[in-house]
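I'd like to ask you about the structure that follows.
Only one protein chain is missing from this complex, and each of the others stays in its spot.
Labels for the chains are A and B, by order of writing; each one numbers its residues from 1.
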Amino acid sequence: MENKLDGNAAGGVLGEIFPFEMTAAQITCVGCGATNAIGALAAYMHGMGTVLRCPACDHVLIRIVHANGRYFLDMRGARVLQISEETVQAQ
Amino acid sequence: MGQGFVSRGFHGRRQQQQSTLTNRIPPGQYLERGFPVLSAGPTPHTPLAAWDFTIEGAVNQPKRWTWEEFRALPHEDITVDIHCVTKWSKLDTRWEGVSIDTLLQQVAPTTEARYVIAFSDGGYTTNLPLDEMRGGQAWVVYAYEGQPLAPEHGGPARLLVPHLYFWKSAKWVRGLQLVEQDEPGFWETLGYNNHGDPWKEERYQGD
Partner (left out) sequence: MERRALPGRLGERLVWQLGDVLATREETPRAKSITLAVPNWRGHRAGQHVDIRLTAEDGYQAERSYSIASPPVEAPHITLTVERLDDGEVSPYLVDELRVGDKLELRGPIGGYFVWEANSGGPLLLVAGGSGIVPLMAMIRQRAAVGSNAPTRLLYSSRTFEEIIYREELEQLVTNSGSTGLEVKHTLTRAQPVGWTGYHRRIDGEMLREVAWPLEERPLSFICGPTPFVETAAASLVGLGYEPARIKTERFGPTGESGASGASGASAVPGGHDGE
């Protein structure tokens, strides 16, 4: 609870990488199979990087580090990502 | 866009650096008077009755200590400077705990053992060369500034390896795995430096 925010807080860094609003995308957890909007994930804005976890089982879905001119993105915790055409076109 | 932009009148809340301290603060760091809590997940709350510490892998005698057994080990007070890769440094932090040398004596690492993977509640891992954990360079600590280590700072026990960036001092540590091949951990696989020497500013991969 202490440093947990909603996935919206990661909207900025996600917006640096993806050219559309990622917080509206739906993501399925490899741990428990729960599907949530990325904006509803538990976001830990750790000073070293961003960690997004499943709100149901805490499994790590997305990790992001931005360092030395590179983005490191680990999405092994996501089984599938669903992005509506509307989301892609709106940006 | 915004290259070179400076916010008029903004200084941040860093502490003024006394010139006598500059040789204790690694390049790119600033002095911090608080103790920031950085978390990548929910704070574990392992009850002491369920807590244990294990050393396994390339050792002749894998060993497990319960909390009582661990607290009965020879321990020491340690005062060290710590340096976080997010640029804050804290000087003269006081800890109490068990030297890794004490623990290693009991498990007798094999000749194959060259690296260590520290693992924690919640799944965090970090990797270190075995040689950099010996010779009074590392501890498992359970008290900070005379008080039991608080959960948000890694309690009941965390690793303390002050000569490297503080992400190597794994919070909520539950054991060490000694291995022959290095295995990059949580941050090391995501762009951070495999070694992490603050005096050489080894922050990121390729530094």
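Going forward, a residue touches a chain if its C-beta (ideal position, glycine included) is under 8 Å from a C-beta of that chain, and two chains touch if they have at least 3 such contacts.
This structure is a prediction, so every number in the text was calculated from the model and none was measured.
Participant: For subunit B, which residues lie in contact with the unshown chain of the complex?
Facilitator: For subunit B, the residues touching the absent chain are 1-2, 5-14, 30, 32, 34, 36-38, 84-88, 203.
Participant: With the missing chain put back, which residues of subunit A would touch it? List them for me.
Facilitator: Residues of subunit A in touch with the missing chain: 1-13, 15-19, 21-24, 37-40, 45-47, 50, 66-67, 85, 87-91.
The definition used in the following text is that only the chains that are shown with their structure count from here on.
Participant: Roughly how many whole angstrom separate the Cα centroids of subunit A and subunit B?
Facilitator: Roughly 27 Å, centre to centre.
Participant: Spell out the residues on subunit A that touch subunit B in their complex, using ranges where they run on.
Facilitator: 1-4, 42, 44, 46-49, 51, 53, 58, 60, 63, 65, 67-68, 70, 72, 74
Participant: For the complex, which residues does subunit B have touching subunit A?
Facilitator: Contact set of subunit B toward subunit A: 36-43, 84-86, 123, 152, 167, 187, 189-192, 203-207.
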